[in-house]
Structures are given as C-alpha cells and as structure tokens.
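Here the complex is missing one protein chain, while the rest keep their positions.
The chains carry the letters A, B and C, assigned in the order they are written, with residues numbered from 1 in each.
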Amino acid sequence: MQTKLLFTLPIAAVGAAAALHATAYLHGEAKNHLPRFWAFFLATLASMLAVVYAPGKISFLLAWEAMGLSSAGLVAFENTEKTVRRATWIYLLACHAGACALMLAGVFLNSPDAFLAAFFCAIVGFGLKIGFPPFHVWLPEAHPAAPAPASAVMSGAMIPLGFYGLLNFFWPVSTVVPYNTTAGLTLIALGVAGAIGGILFALPQVNLKKLLAFSSVENMGVIAMGLGLALVANSRDGGSLFSEIYVLSFTGALVHVMNHALLKGALFLGAGSILRQTGTLDQDRLGGLMKRMPFTGTLFTLNALGLAGLPPLNGFLGELLIYTAGFLAVRSGSPLLVAAGFTVLAALAFTGGLAAAAYCKAIGATFLGEPRSKAAADAIETPKRMWIAQLALFLGSVAMIPGTIFIVHKFANGIGEATLLTAATIGGALVLMTAALVGLRRFLCPRGAVKPQCPTWDCGYHEPTARMAYTATAFTQPLADLFAFALRPRKHLIPFKGHPAAPTDAALVTETDDRALAGFWRPLFTFFARAFQRAHLLQSGSLHLYILLILITVVVLLVAAFAS
Amino acid sequence: MNILTFLLAALLAPLLPGIVNQTKAFFAGRRGPGLFRLYFDLAKLMRKSCPRSTTSTWLFDIAPSVSLAATAIAAMLFPWGPGQGTFAHASAALFFYLLGTGRFFTVLGALDTGSAFEGMGASREVQFSALVEPIVFVILGFLVCLSGDVNLPGMLGDYDGGAWTHHAFSLILIAVAFFTILLCENCRVPFDDPETHLELTMIHEAMILDNAGPDLAFILYGAALKFELLAAFLVAMLVPKLSIGPEAKTVVLFGGILATAVLVGIVESVIARMRFLKTPQVLLGTLMVATLGAVLYILF
Amino acid sequence: MISTLQKLMLALTSVLFVADLVQSVFYIREADRREGGDHMSHRTYYVCLSAFFGAMVFALLSPSLPLMWVAVELTTLVSAPLIAYHRSRGALEAMWKYLLICSIGIGLALFGTMLVMHALELQEKGVAEGCRMWFKVGFVFILAGYGTKTGLAPFHTWLPDAHSEAPAPVSALLSGALLNCSFFAIARFREIMPAEIAGFCDASMIFFGILSVAVAAVFMVRQTDFKRLLAYSSVEHMGLIVILFAIFMHTPADPGRGVLISGGEIVGDAVLGLALLAHIVFHSLTKTMLFQTAGNLLLAFGTRAIASVQGLGVSMKGHSALWIVGVLFICGMPPSVLFASELGLVVSAPLWMSALVLALLFIVFAAMMKVALAMTMGTPVAKPEPVPGKMLIVPFTLLAILVASGVLACICISIPGAWHN
Partner (left out) sequence: MTSTAEILLALFLLTNIVLAGTGRLRQAIRLVAVQGWMVGLLPILLWNWTDAGAPGFRVWAVAFVNGAVKGVALPILLRYAADRAKANFELEPLVGFRLSQVIAFAIASASFAIGKALHIHETVASELAIPVAFTTMGTGLFLICARRKAITQVLGFLAFENGIAVFGSGILLEYGLVVELGILLDVFVLVFVLGIAIYQINRTFSSIDTDKLNALGDVHLMHRHQSN
C-alpha cells in the first residue's frame, strides 16, 4: 500500500505541474491539435494510475500497454517532424518488446522453479521502461521529441513505474532467498552501467533534453544500485546489520525515486520553457538566459543542484541513505557484500562527480555568459504559470526533506535516522551560513553587489563577444575525450573559407550518439532487415518456384509422416 | 573545548599557504613573502570594493559566499577534538558532498562571467573532481573497514594502534592516495600551479579571475580552509587511538597539519607541474593504489 | 467445437459480406471514375461477389467432406474473376497465380479427402493398423491442400499478389472470410483424425503455423507496398489461428482451468477455445477495416507504394486515424481483442513456443509500425485526391465495433477468474 502511495505521488505531482505548464507551453499550437494532446496526456496519467492500482497481473499488463501507447501518442505529437517519427517508432518498439518480455515473465512466474528466468524476463521487460542499458535507447530519442510537459511526466513519473513493477511482482524476496544474490548482483551491475554510462553520455550532449534524458538513465541506475544492494544484503541471512543495510538502501532507492520525479520533472519543464521562448534546445546556441528568464533560470539551477545530489537539497538525502548502506555493507564482513558495497560507493561517487559536471555545463551553457544566438538574446521570461509549475515541484522536493526523515524514522531507526537528521540540520546550517556570508558581503561592499560596472576580464582583450566564451561542447571536451573509448564522439571539422589570413566560418563539430543505438541496436536491426530483404527473393514472382515450393513441402511432409 | 579547537583551526587556516610558500622560498633560496602574508591580503581585500562584470548575474554574487559557507560547515563537522565532534553522526559522505556544493557554485560563478579562461578553468575543475570522487569513496570505505564506524568522527582515527603493525602497507598506500587527492583538490603542484599567473595553465586561479574584494577574500580563505581540512583529514586518519588521551591527539592533529603544509611545500619545490593531459592517468593510478590498499586490508 | 466454429463463421462471413457489399457500392464506382481502363461489368462483379459469398456459406454448411471440397473449389472459381476486376497486367497475373496455385492446392485437398475417406472406410471395417497411415498421409494432403487456400506458408505465395491486386472490398473478403473458410475445412478434418495420430497432426499444424508467422514477419520487414503488407499480416494471423487451434486440440480440458462447453458437451480448454474464436472473428473484422482503408488510400493516392503515402495526419485525418488504430489493433495492442487472444496463446503454449511466437510478433510489430508511422506521420509528399466521406462509413463502423468489443474483452480478461466462466 505504501509503495502504491509512493508511486502515486509523483504521478499526481508531476502530472499536475506538467498540466499547468502545458496550458502555457502549447499556447502557440494550432487549436485543433490541442484536444489530441490533452486526450493523450490525460490517458497517460490515467493509465499510469491504473498501473499502480491494477488489481491483477493481466490488468497490470493491460494498463502497462495502455501507458506505453498513450504516451507514444504524446511522443508523436509533433507529427510532421522526421525525428519525431523515428522516436515514436523506437519508443513503440521499446514498449511492445517490454510488454512481450513481461508476458513471458508472467508465464515463467507460474512455474515455481523458474523464478530466475522470470526475474530476467522482468528485468528486460521493466528495464525497457526504466532504461537499463542497453535498453535505454528510447529515452534519448523520445524525450527530445515529445512536448516538454509530456517528457516531464514520462521521465519523472512513468519511468520509475518500472521499479514499481519489479517491486510488486518480484519483491516478496524473503520467500526466494536463494535467488536474491543473483538478482541483486544483476541489479547492481545494471545500475552501475546505467548510472555511469548514462551520465557519461549526458555530459557531451548539446541538446538540453537529450542531456536530461541520459541523466534519467543515470538516476534509474542509482535507484537500481540501491535496490540491488538491498537484495544482496537480504540474501545474507540473519543479523540486524544486514536488515539495516537492506532498509537503508531500499529506502534510499525509493526516496531517490521521489526526488528524481519531482526534480527531473521540473528540469524538463524548464527545458520546455527554454524551447518555447527561444525555439532551440541546442546549448551551443543558447546562453545568457539567466538575465532574460530569471525565474526559469533560478529554478533550473536549484533543481539541477538537487538532482546532482548535492546538499542541502533532498537529492542528497536519498544518495546519503545509499552511501550509508554502502558503508555498512563494506564493514559487514560478508565478502560478496563488501565487494558490492565498494562497487556501489565508487560508482555512486563517480556518478555524483560527473552529474555535477553535466549540470554545471547545462546551467553554464544555457543560462550564463552571453547569448550565442539572436533567439537567445531576444528571449523573455515565460508566462507565470510555467515557472510556477517548476517552483511547485521544487518546493515539493524541499518538503520531501522532512518526508524523508519521517520515512527513515519509520523504517530504519539507529544509524540511518541519526545520519539523516544530522545531514538535514547541516543543510539548514549551510543555508543560514550562506545567508550570513551574503549579508556580510553586502555590508562590506553595498555598491558592487547591486550594480555591475565593467566587462568581463579577458586578458586585456577589449571586446569580449559571446563567440569567445566557452561553449557547452568545449566545456565537456576534456571529459569527453577522456572517455572517448566509450563515447566515440564523431568530430568533423568544417574547414575555413576565404583567405587564410582572414579565415571565416571554420568550426569543429562534435556529436556524441548513443552507443547502444549506434553500436548495437541499429546494426542488429539493419542486419536482420538486410537478411530478411535477401529472403524476399523467395517471393520473386516466379510461379514455377512457388509450385516447386509446394511440391517440396508436400514431399517433406510425407517423409515426416512416414518417419514418425 | 571543541568550539575552541574549531576556532583555532579557523584561525590557523590562512597560515598554511604561508608555510607552503615559505618552504618553497627556503628551497629556492629566497626570503619569501612571509608566513602571515595571506592574513594581510585578506584584511586588505575585505576593505576593497567588488567590481563585477556586466555579464554576470546573482550566481556570481553568491558563489563565493556559498563556497565558503560550504567549506566552513564542513570544517564544523570535522572532529578537531578532543572528544567527539559537535555532530557525532555526521556522515563522511556529507563532508565531501559539502565540498562538492562549494565547488558546484564556484564553477557556476566562473561560468557566469562568460569568460573563456574561466570556462576553461571550470571545465578542468569539474573533470578532475569527477575523477577524484571515486578515489575518495574507496578511501572512505577503507576507513569504515578499519574503524568499524560509518560516521566521520568515528571513522577518523578511532582504531587501534595495532592496525599500524598489521596493515602498515595498506595504510601507507591509502595515505599516498589521499595525499595525491589533497594536492589535486587544492590545486597544488603537480596538478595545478597557483603561481604561474598564466590564465591558460591554471585551474582554480583561472576560475576566479573576475573576483575581487571581499569575494576574493572569501575564496582565498575558503581555499586555505579546504587545504587545512584535507590535511587534517589525512593526519586524523593516519593517527590511531592514542593511549595518552584525546587531548594529545588534538595536539598531534594540529602538528600534523603544519607538517603536511611543509610536506606540500617540499613537493612543490622538487617537482614541476605536469601536463593536464597526464592528470587523468595519475588519478587513475591513484584509484588503483587506493583500491589496492583497501583490498589488501580486507584480504589480510 | 466444430459446430461452434461453424455458427460463428457463418455469422462472421455474413457480416463481412454485408460490410464489403456496402463498401463495394462506393468503391467500384469511385475506382472506375478514377482509374478508368478496361474493367469487368458491374453486374458480373456483383454476381460474382454474391456467388463468392454463397460458395463460402456452402462450404461452411456442407454436410459431407467431399461436398465441402466442391464448395471450396467453387469459392476459387468465383473469386478469381473478382481479383481481375481491373484487367490490368498485374491483376491478370495475380488472378492467374491465384487460380493455378489454389487449384493445385485444392487438387491436393481432393486427394487428401479421398485418402481420409478411404481411411474412414477402413476404420469402419476395423482395420486399425492399416488405417492409421492412411489418415496420416491424408492429413498431410489436407493440410497442404486447404493450407494453400488458408494462406499458410510456404503455400501462401498467391496471397500477397491476389490481395494486393484485387479491389479493396474483394481483398477484404478474401482475407476476412475465405481464409477462415479454408481453415474451417482443416479444422473439420482435424476433428475426425483418430487419437493415435493427433500428435502428428498438431505438431505439423504448429510447424506450419509458426512458419507462417515467421515468413510473414520476414516479408513484412522493408515492405514497400501497403496492401501487400496487409496480405502478409493475414498470413501471420492465419498462422496464429492454426497454432491456437492445434494447441487447443492438444490441450485436454481441465475443469480447474475452465472448459468450453458447446451443446452441453465439454469440448476443450476455455482459454484457448475462446482465444481461438476471438482471434478468428476479430482478425477478420480488423483486417476488413484495414483493407477498406487501404483501398481508399489507393484511390486517393493512385499508388500502393508506401513511400508515396506520407503525412496522412495532415492530409487525410480520418484515414490516418483508421490506419494507425487498425495497424495497432491488428498487431494485438490493447484494447484490441487480439491482445486477449494472443495473451491466451502465450499463457497456454509451451514456453519455447510462447517465446518464439512473441519474438516473431515483435518483428511483425516493428515492421508494421514502421510503415504505419511512415504513412501517417511526416509531411505529405504527394497531394491526395480525397475520397468521398461515405467511403469512411463502413470502416468507421467497424472501428467502433472493434473498439467497443476490445474494451469489453479487456475488462473481461482483467477480472481475475473471468476465464473460468
């Protein structure tokens, strides 16, 4: 019941905020498109609720399919774009493949000794929604394609429903302890791959929504790590320490679900506001929006801070729970758990560092510095309700701080609760301290804090332009180069024109595609499509061949009949 | 008592860059700027105004304050001793994540100016810190194993001296790893050279090119405090429970901090800054060293 | 089971005939106006269409096996001219292939009928040992023979040509009604097979069923012609129906799982039985709706090339909705009844078969969705000449029926234990 409530909250919160945002977001759309959006939007919300409250397996499956279909309608909203068409296709395939895997999982679940097979099917089925690598391919395609309120709902509330499914159908774990180790390690492995892979690919993206989509992969990875650690701890029987690890990491994962829902929802709405006001999501063409859209910018910054898991916001508390569980695991003495603990600690830390880098880049390139295009320079603040929607979600995440403490108080007293309380207090202290220092500074130089006086120092160069500022691509280039073996960025140089002494228009363009799509799924699909196309020769139109086929088949059948 | 040691630490912080610089001057055969140079600098800066770029926004205004506040709060968490710290249940993760918050805002403040140099510095900063994070947490995991405690005050030095006789090798590996982190995080040679004054070659200094007055003072003081914090962390984790009582440990702690500063000075005197491209490789090596230390401890 | 099937199919065939007759009235006139050229007289068309319907009813109602053969053969004879309504090269070629391949198939079926009749005769005389082989060989020829008309791979080769070249209402009737009638013939023969060879019969039916789904999947990938795509989809669904039927025959009725009762007699497993019946009915209805829509598109764009039909969402909204919903429904997405029946198959079949069928259905889904999205989304490349609104009446009526019954079915299956009734 509590998990039901926990997964209902994001749907309600993000759904309401996204709806509010959408009323303004869709303002410019043609009138006759609006009913389509709202129909699919409401259907998506309704089917998500149906998923949560489905009474049985079949009704769950039906609601699950309905959720996929109705959200596909949202992805396909801008139906004339070619990229949207591709995204819709990929998304639909992901949904359908997921449903197929779930059907199989359900079948496996019926036979008592096939629990692990059922679990792996469910991992594939739910993983296609959650976005475990390499099943995450639809996320970076569908999110940029969908209207922002839809992406917010899909990323914030819909994706984690995969975890809801896993919890609902595979979490009476105590009954199947022998499998918990394998299941837990699988989740940890997927979580580590998802978290690090997701954030690594988020880093070099120039499309803001693509960056956010990859970051969703990362966050789902973090949640999976928490759940996996909980499972592994659960499989080591006995001892209050193990149950403490279990409770802490489990709670941490669930708290992270909430945080991700609220904050990522808000970030997608922010991205939507930017798209609406500037017409682009290309970070290399944005910049300087903090001055032009102060509310959107401030909220985006705060939400990003929360999602990067930094104190004092609630994003940190969820990760802290998992960290604490990781520390406990490390000292538990059970070799497997120690190894799992170290892995989770290192991976979570690395992810945290990279996430901070990615969000710094997103904020810096989008909101700070000088605008890099006319569209960005001409942008103005959105209508009030658009940023109020984001503000509401942000406040929700702040309100989650006492909520988190309450949850932990209820389930995990002892280390967890004390740690969490300290962290929350310290968070408050940080805010107060900052306020004090800002006050001090204002006191020391009242004038400077109010009015800017001079251009940016640029080494004595007199006319700093936006073209000279660090771009989003440049900012992440060192990290992207460092991980080039995994990211495989495509770089192409646009050679300069004109005289070598006064070159113009030269540019270095770097694009980082999703490796799972470009390196695995696309070749796989192409391979099969080619092979199938070759097989089309059988239907070449030759009547002789057709009849020969019939003849041969009859002969083979006769042989089979005589043989059997 | 705790408050007193914290205040002592806060007062002591600006001394450390002085010690480093004096050590370097000693090795170079110069007279040096003096041990208390930073105190004078801070006092001077606090009286100045802070001009600000027309490009920048409120983020630039609050970045130094947030950064210093985060470092200061982290310093409050640290068990300066004697006895348990003020926050007995402060997590080590919280400690390092507070530093992370500070860095987040420093980087945003740098990007806020729209300057290419500051962007470059910020880019390098986030790159190196992302690589440092996993090392830090492997070391923390090791400390949890060593002390059996998951909180920062318990984790630091709350273990038997016997560990040094049985696991000296692991401890040394971990110490080396943490010292490397200390150099990297505080932008010291060989990772960064705060004294080249060439914008292209710096990390931290490049990020604060546009800051002046009290802002700069905040930043400089914050950097010194962070240096002290990490040095203290290093010392505290190496010193086990002492039989002569917690007061003695506090004395050892502060002595150790000063010694670390001297050590940093020596390191800066004998090696040169390496190329930025080499840094990831070194950090990867450090991760290996830390992991090796942890693994050896667990296995033997 | 057979009597249930018979009643159901009679009703279904009648409904489809009415639907296609009404659509023909609009379609034929419109097609003549647009395409002109040489074509069959309208009177002949309607005579043939009615005779086609009559032959199918005859096939369903025929009292004896040989008479059923005569009737099925008759369906070939009267539907062949319908395929070549437009006397274009393509239509004639399709008709020729249809005639020849189906005649050979039907010849094999005649031979099979003779073998089975002989076997029955032997069985009556009590020659148990000898008659088993006769039954077996007989069933081989029946499966190959009627399988040709049912469109089972690899006997399906006539099907894409005939379905794509025929006028839309005829394609719809071929796909929705004729294939079912031939399947009915197979089912009838399967029913009288003795228990000892049931294993062989079911295994071979499952083999051809899966092969059909696989072949359809292979040929739907990178398909360039939307009517052919629908034709292959029919192959796929006939494969599924045959699989369902084979498993149904193979699964003993288990009162714990629920049983299907027909005429006061337990005939088999409820889940599979209902899934089979539902699949037959709703495949036909959905496919009819899709073929009629495809026919309208063909008239509007003058081509069956998928590449030329883009951006329906902009240019022809009604057809766009029909097409995308229809394709989703035929792929078994809820709230399609086919979802329920495919779910029934998956939960009842052996695991390997469920996995294989699901994988193949996924390929089908991928291929069909690619086409459906390519056609409905994007910007139009060619300006269509819109068809009159009355041509949408029948497809939309069918769509309404489909949605309503689909929702009903989904509600039914999601109530736990609903299968048991």
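Before moving on, here are some points about what is shown:
Here is the rule we use: a residue touches a chain if its C-beta (ideal position, glycine included) is under 8 Å from a C-beta of that chain, and two chains touch if they have at least 3 such contacts.
These numbers were taken from a predicted model, which means no experiment stands behind them.
Although it is left out of the displayed model, the omitted chain contacts the following shown chains in the full complex: A, C. Per the touch definition above, the residue from A:R467, A:H499 or A:H544 contacting the chain not shown is A:H544. Residue in contact with the omitted chain (choice from C:D20, C:E165 or C:E236): C:E165. Touch with the chain that is not drawn comes from one residue among C:V25, C:L92 or C:I393, which is C:L92. Touch with the chain omitted from the figure is made, among C:I28, C:A84, C:C201 or C:A214, by C:A84. Panel shows subunit A; residues 536-537, 539-544, 547-548, 550-551, 558, 562 of it touch the chain omitted from the view. One chain is missing from the display, and on subunit C it is touched by residues 64, 66-67, 69-70, 73-74, 76-77, 80-81, 84, 87-90, 92-97, 99-100, 103-104, 107, 110-111, 114, 117-118, 121-122, 125, 127, 129-130, 133-134, 137, 160-161, 164-165, 219, 222-225, 228, 303, 305-308.
The rule we apply is simple: only the chains that are shown with their structure count from here on.
Taken as a contact graph, with one node per protein chain and an edge wherever two chains touch, the assembly forms an open path, each chain linked only to its neighbours along a line. The interface carrying the most C-beta pairs in contact is the one between chains A-B.
Farthest from subunit A, judged by the mean position of CA atoms in each chain, is C. Subunit A and subunit C have Cα centroids lying 43 Å from one another. Subunit B and subunit C, compared by their mean Cα positions, are separated by 74 Å. Taken in their complex, subunit A has these residues touching subunit B: 287-288, 290-291, 294, 297-298, 301, 305, 308-312, 316, 319-320, 323-324, 326-328, 330-331, 338, 341-342, 345-350, 352-354, 356-357, 359-361, 363-365, 367-370, 415, 418-419, 421-423, 425-426, 429-430, 433-434, 436-438, 440-441, 444-445, 447-449, 451-459, 464, 466, 468-470, 474-479, 482. Taken in their complex, subunit C has these residues touching subunit A: 96-97, 100-101, 104-105, 108, 133, 136-137, 139-141, 143-144, 148, 154-155, 157-158, 160-161, 200, 204, 217-219, 221-222, 311, 313-314, 328, 331, 333-335, 339, 343, 346-347, 351, 354-355, 358-359, 361-363, 365-366, 369-370, 373-374, 376-379, 410, 413-416. Residue ranges of subunit B in contact with subunit A, taken from their complex: 46-59, 61-62, 64-66, 68-70, 72-73, 76-77, 87-94, 97-98, 100-101, 103-104, 107-108, 111-120, 122-124, 126-127, 129-134, 136-138, 140-141, 144-145, 148, 150-151, 199, 209-210, 213-215, 218, 276, 280, 291, 294, 298.
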